[in-house]
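I'd like to ask some things about the structure below.
Apart from one protein chain that is not included, each protein chain of the complex appears where it belongs.
Now for chain A:
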Amino acid sequence: MTVLKSTRNAVLGLIAAAGLAMPAQADVDFSGKTIEWVIPFSETGGSAKWANFFAPLLGEALPGQPTVVVKFMPGAGSTKGANWFQKQKDGDGTLLFGSSGSTQFPYLLGDPRVRYEYNDWNAVMASGTGGVAYLNAEDGAKFDGSANALQDTDFIYGSQGATRLDLVPLLAWKMLGMNVEPVFGIKGRGDGRLMFERGEANIDYQTSSGYLKGSTALVDAGKAVPMMTWGALDENGEIVRDPTFPDIATFKEVCEATEGCETSGEAWDAWKAFFVAGFPVQKLAFLPAGTPDDIIAAYTKAFQDVVARDDFAEISSKRVGKYSVFTGGGAQTALGTATNVPAEAKAYVTNWLSEAYGVTLK
């Protein structure tokens, strides 16, 4: 049932994307209405920034120019808000929900608090980011495009928690045979960078915008050496160089050059699955289950118009960092890749989490 539904939505989205569904949205009019965009995090996080950036643009692009307000419903690592959204049915288009990698990961890992089902929802927009890992100057000198000379070094890394987005870098370093000890409990990647700058940590990673804003200065000053990006996905779902950082090798390349690291097999599949869920499709905007198709089409069109703005690339890169944005069918496809993780990959990660960090989600 859910598969059928998502396929149907995907098809619809594609039609909308092709511009064939235009007449359907003539009936949709949000004049004088207020649209609530619910974010399951606090006012202070990255998702808040993301929604606050898109909200006024979306309001302008929707038929009738409604006011879009961002509401925050933090709690239980974003599962509280997602569980609440799951109960909202038959939307009239006045409720939008934004999820992030931190909402996707508990869903993938079988967190007991998860009572939501992504496949019930209608994705209307998805956006992603990349990530860059870097080393301090001393250890960076030993890096030669492979991690062969880094396998005897002890690394320390400021981490937000092994079940968060940090899962992706931690697993990558583990696959490279590096001994990275995470110091858990920091509150954001900015704190991690500060720990690196103070010399307490000697390896770090930042998302694209964080790297551009904070870490490139360290690289220019010779205090940090870029190691690898997580890469980006091409149309075939293959990992290629991150267009934002074409000069930095991807993890895939470093892995291929490193002894004992393989770009196939269950470890690789698991890493790639969680990478996709956490980075290229990090943030998604949803309409509730049972939303009529003409409303979905109106939203799809609106988000397409936002992305098609002449100044979009410029204002988005300055305000929220460089994101790749998918709309309509693209968003639905993105959702599919982000949430359909093979059972073996899940089992591998769950097992690794419990062995390496004693994390059990029960």
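We take it that a contact is a pair of C-beta atoms (placed from the backbone, for glycine too) under 8 Å apart; a residue touches a chain by one contact, two chains touch by 3 or more; residues count from 1.
Heads up, the rule we're going with is that contacts and distances are computed from a predicted model.
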Among "2-iminoacetate synthase ThiH", "Phosphonates import ATP-binding protein PhnC", "Tripartite tricarboxylate transporter TctA family protein" or "Transport permease protein", UniProt-listed name of the chain not shown: "Tripartite tricarboxylate transporter TctA family protein"
Which of these, A:Met73, A:Ala137 or A:Ala257, touches the one chain of the complex that we don't see? A:Met73
Checked against the full complex, the residue among A:Asp27, A:Asp152, A:Glu181 or A:Asp234 that touches the missing chain is A:Glu181
Of A:Lys33, A:Lys213 or A:Lys346, which one is in contact with the hidden chain? A:Lys213
For the chain left off this view, which of A:Ile35, A:Ala55 or A:Val254 is in contact with it? A:Ala55
Tell me which stretches of chain A touch the chain missing from the display. 42-45, 48-49, 52-53, 55-56, 69-77, 79-80, 112-113, 154, 156, 161, 163, 181, 183-188, 190-191, 193-195, 197-198, 200, 213-214, 217, 314-315, 318-320, 357-359
